[in-house]
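Of the protein chains in this complex, all but one are displayed in their positions.
So that you can tell them apart, the chains are marked A and B in the order they are listed, and the count of residues begins at 1 in each.
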Amino acid sequence: MASLKELAKRKDLLAPGHRLCAGCGESIIVRQILLASEKPVVVANATGCLEVSSTIFPYTSWRCSYIHNAFENAAATASGIEAALKVFRKKGIMKDDFNVVAVAGDGGTYDIGLQALSGAFERNHNFVYVCLDNGAYMNTGIQRSSATPMGAWSSTTPVGKVERGKQEWRKDLVMFAVAHNVPYVANASPSHFMDLIRKAEKAFNANGPALLNVLSPCPRGWRYPQEDGIKIARLAVETNVWPLYEVENGRFKINIKPRETKPVIEWLKHQGRFRHLFKPGNEDMVEEIQRKVDYEWKKLNIFERATSEL
Amino acid sequence: MITRQVLALTGNAAVAFALKQINPDVVAAYPITPQTTIMEEFSQYVANGEVDTELVRVESEHSAMSASIGAAAAGARTITSTSSQGLALMWEELYIASGLRLPIVLVNVNRSLSAPINIHCDHSDSMGARDSGWIQIFCENAQEAYDMTIIAVKLAEDKRVRLPVMINYDGFIISHSIDRVEILSDEKVQQFIGEYKPEFSLLDRNNPVTMGAFDSLGGFYYEYKKIQCEAIDNSLQVMQEIFDSFELISHRQYRTVEKEMIDDAEIIFVIAGSFCGSIREKINEYRSRGIKTGLVKVRSFRPFPDNSYREILKNAKAVLIFDRSTTPGAKGGPLYIEILGSLYGVEKPPEVFNFIYGLGGRDLELDEIDKSLEITEKALRGEVVDRVHWISLKKKEV
Partner (left out) sequence: MKRWEIKKVLEREIESLPQGVTIPEAGTSENYITGTWRTFKPVIDFEKCTQCLFCFIFCPDSSIEVDNGKVVGVDLKHCKGCGICAAECPRNAISMIEEREEG
């Protein structure tokens, strides 16, 4: 794997001048992943913050080929690009190979884009799907998605007398991908960039579809100071809220096991979207979230052991 | 010299055969009645290795058009096909394909839209997409479906056009009945369509491009729509040029508006699709009785050959427009409304009547055509009659 120094010598495929918020996690993740590509890249991007901020005509931040089609179809669009690439290479009219990358937010992936993603996985297109998971529809103003964490405030799960933020647990995208038997699936965070870049390399080299589900800190939606994004993403890993693991041909591997797991409060307390959980009377919710994180972590460890011989 | 090879094919088999001869780079499609058999037959060509095509068996029509857009943006010659709900599910993507100026060809086998669910023909599906920026061509029989599929490729990809093209023909009546189809040789087809050279491609590593860029307030959305409208208007002339060059290889002549027995016609029938045949039969009969009737058959609905319709219809006494779809809440069917617009400002315009027929596969019986003529003749005698009529409605049996 390339060292950071070698990566720094590569051309950044995302140019500056995009209009994502200061401190946004999305461009950090895209830069890290695309730096890992040794081939030219084609990006199919779903509607969302990244798309509206990086392609404001006639300004584009993309130094690789890029297409935005619509919200729910990044995976289907990538399927078409990959099919074209395949036929051109088959006919011998194209020598170049490309990494085909679909990029979408959690809304475009967990919710509206799930069917297209499932189809593309099942058809075994050779592409990498990147989910930038910031846990809500940030582009339209912080509405809940099925990736929004339990208890989080969002503009459609406000805190009131009866409801205390989002009432449901998040959907498990990684297990959804694993159920499709795709060769490579990983949970990653930009705070642990070497882990993410290594995973991106693996995803690019996978023989078939791959999913990178990446935690994308959002200062506006999560309500934290703009310089804290990486710190908060790191806390998600250190509290086991966002474990770093990968599933290669069905074999689970936890990439980083915190030596000392921090309590989930450490992750919650820096974010305004969880502020109400610290009001008297809501202790039960924090406890419930802790129990769920512990349970998921235990489950993940069992999966790792159970699949170790696959 | 034209060597004629004739096959007995259903409309769908004829189109599948055309697709084989076109040998597109990418086909992305999803099954729906009555389109399905096109894709079944084409899949067999793929399975036999008779084409180079990457066939993407997508999980929905929305993904069929989404993948087609990805493939076309990557520079691939791309074809898909659907019907009814499938076209409706593609709706959002239709606009994106035309806005991005991607020359995708879509074969739409006409079928009604739910509810009630009904698998039989009417034109609601394509009419629902009439503002999507696609070129829309209608066919009367399997021969035309075969020819127009080949023509569509050349038309869509023409540098002056670069727009997606939708070929429409009637479900079951054309798609599933066996008809005589004269086919061209593979070489002729390949020569005719030529090589596709896209303006931009996602797979040009030396020239990375951004497609589908965001247009903010103060951007160029408005200008781009104007450019797009001009492009589809201009495609009418290119379409006729391509029809003419197709005639040279096929000896089959096509016009953007097809007219038969028009020169002295006082009463003109206008219709799209397979029921042209019934009307033609009737017109011959009327003519033998001395009633000067004529037929206008819809070829290009989008772009709508406004001037041609005006020129053809302006001297008639009456025009009978047969619509196989409705525009609920409007004053008549889409073809009727369109033609009324074309006749605006004509000195002494003809009387124009609208006959809604054939929804959900309802037959258009020959005596119903007689009744439409009777209504028209009544009006010409000065009697007051309704403008819009639903014909072949069921009535209580007595």
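As a convention for this text, a contact is a pair of C-beta atoms (placed from the backbone, for glycine too) under 8 Å apart; a residue touches a chain by one contact, two chains touch by 3 or more.
These figures come from a predicted structure and were not determined experimentally.
Colleague: With touch as defined up top, name the shown chains that contact the chain not shown.
Modeller: Hidden chain contacts in the full assembly come out as A, B.
Colleague: Can you tell me which of A:71, A:193 or A:222 touches the chain that was removed from the display?
Modeller: A:193
Colleague: Write down which of A:96, A:168, A:227 or A:283 is the residue touching the left-out chain.
Modeller: Touches the omitted chain: A:227.
Colleague: So one chain is hidden, and I want to know which residue out of A:1, A:15 or A:256 touches that hidden chain in the complete assembly.
Modeller: Considering the complete complex, A:15 is the one touching the chain left out.
Colleague: With the missing chain put back, which residues of chain A would touch it? List them for me.
Modeller: Residues of chain A in contact with the hidden chain: 4-9, 12, 14-20, 22-28, 31-32, 54-64, 190, 193, 225-231.
Colleague: Kindly note down the residues of chain B that lie in touch with the hidden chain.
Modeller: 99-102, 162, 199-200, 207-213, 215, 220, 223-224, 227
Following the convention adopted for this analysis, only the chains that are shown with their structure count from here on.
Colleague: Please compute the C-alpha centroid of chain A, do the same for chain B, then give the distance between them in whole Å.
Modeller: 43
Colleague: Provide the residue numbers of chain A that touch chain B in the complex, in ascending order.
Modeller: Contacts found on chain A: 40, 42, 44, 51-52, 55-58, 60, 62-70, 72-73, 76-88, 90-91, 94, 96, 98, 115-116, 118-119, 122-123.
Colleague: Spell out the residues on chain B that touch chain A in their complex, using ranges where they run on.
Modeller: 25-26, 28, 52-54, 56-60, 62-63, 66-76, 78, 92-93, 96, 202-205, 208-216, 219-220
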